[in-house]
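Only one protein chain is missing from this complex, and each of the others stays in its spot.
Chains: A and B, in written order; residue numbering restarts at 1 for each.
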Amino acid sequence: MAIPENLELEIKQLLVERLFLKMKPEDIGDEEPLMATYGIDSVALFELVVGLEEVYGITMEDDEFSLDLFQNIKSIANFVRSKWTARGG
Amino acid sequence: MTEEQVLFASEGLTLYGVLHRAEADSPRPALVFCPPFAEERKCAHRIMVECARVLCPMGVDILRFDLRGCGDSEGEFGQATLTRWLSDLETAAHWLTEHAQPSALGLLGLRLGASLAAQYTEQHPEVRWLGLWEPVTDGSQDWRLSLRRQQIRQAITQDQGLEDSEAAPSHERGYDLDGYEVSEAMRREFAQLSLLHQPRVFRGPVWIAQISATAAPHRAHLALQQAYQQSGASCDLEVVVAEPFWSLLGLARAPELIAKTVGAACRTLL
Partner (left out) sequence: MIHGWHTDMQEPITFTINGQRLFGMLERPIVPFERGVIFLGGWAGTRAGPHQIFVKFARQLSRQGIASLRFDFRGRGDSEGETEDADLGTMLEDAVSAVAWMVEQVQVSQLTLLGICSGSQVAMGACCTHPAVDSLALWSTPSVAEAIGQRLSARRRRLFVLREYLAKLFRVQTWQKLLSLRLKPKTIGKVIWSEAPPPTTTGVEQQCLDEFRQFDGRTLLVHGTNDPETKPALAQYLPICEQHGIPHQVHLVRGANHSFYSLAWEREVVELSMQWMKKL
């Protein structure tokens, strides 16, 4: 699986889908603070983590998890790219 | 329809339940609802009640009950194991059979409750219908996700701290899963739980409801369906696009799931 060129948009689509947000993915800014803007609570964040693992085939290790990873779309995309790079995918 | 609170004994412990009795002619079918694990029960409870109140008037007696150490049943959560809970489910099904004298017995479970129901039917293939809402097919994977959920909750809690925050103190025995004491014995049984072994004894019908944000069937549910079908069982898999209500913090509704469940159950049991 190659890293998609529009990974940020894909992650926005995942966010809208998994959190049942009634909005278009493209309306989410790349650097918008997600938790403050969309009121993401622990349940929503969990769904997002599970979604990322399922869709991108990555596993988040216990010591990798940090709220900083979910600051915004860009930080999430960077994390996904780093996981892919690490496994040579 | 009438509803009455009931108590019955399981291995010396008193279990609590609510029996929904239909007003249809006897004999009529009956169903045991198997609840999910730990705090998922709190979030999902009202939806299971609503489902019972829609299904019962169709002519099905329903027993909802609390496993030992859960809800109003006796026992300590920390002393429970999946084996003991399966025993509680046996007791509940036996009690319902004795008191309702049903024409057919079915089971409906949510998450771990669905897994227990599936395990029960492997020992009781005479069951006439098995409904599985988001069954846990791989216990070790689900345990990992439970710990991840807890980790997320703790991180958010610490992030919201008024002062220098501390993580919840660790628990001296077993695991503290957000206020639920999970024994090492329970954790081991969780790790060993798998519904994907073949062949399966139960021949169905089985109805799997996937409740998810995505419309595409998950690999695990497809694998479970395949496991049943390859053993000669009839097994349908239906996707209901909805939020995972068993883990929501607020109030949840699931009208589509209830409607589809009632349809699936009635097609077989009535």
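We adopt the following convention: contacts are C-beta pairs under 8 Å (C-beta built on N, C-alpha and C of every residue); 3 or more make two chains touch, one makes a residue touch a chain.
These numbers come from a predicted model, not from an experiment.
K.L.:
Touching the left-out chain: which of A:Tyr38, A:Phe65 or A:Trp84?
P.N.:
With A:Tyr38, A:Phe65 or A:Trp84 as choices, the missing chain is touched by A:Tyr38.
K.L.:
With respect to the chain omitted from the figure, which of B:Phe77, B:Tyr120, B:Trp133 or B:Phe190 is a touching residue?
P.N.:
Counting the whole complex, the residue in contact with the absent chain is B:Phe77.
K.L.:
Which listed residue, B:Ala215, B:Leu249 or B:Leu270, touches the chain dropped from view?
P.N.:
Touching the chain that is not displayed is residue B:Leu249.
K.L.:
Considering the whole complex rather than only what is displayed, give the residues of subunit B touching the chain that is not shown.
P.N.:
Residues of subunit B in contact with the hidden chain: 3-9, 14, 16, 18, 38-39, 41-43, 45-46, 49-50, 70-72, 74, 77, 99, 153, 157-158, 160-163, 165-169, 171, 176, 178-181, 248-253.
Here is the rule we go by: only the chains that are shown with their structure count from here on.
K.L.:
List the centre-to-centre spacing of subunit A and subunit B in whole Å, with centres computed as mean CA coordinates.
P.N.:
Roughly 30 Å separates the two chain centres.
K.L.:
Enumerate the contact residues on subunit B facing subunit A in the complex.
P.N.:
145, 147-149, 151-153, 155-156, 159, 213-214, 218, 243-244, 247-249
K.L.:
In the complex formed with subunit B, which residues of subunit A make contact?
P.N.:
For subunit A paired with subunit B, touching residues are 17-20, 41-43, 45-47, 49-51, 54, 60, 62, 65-67.
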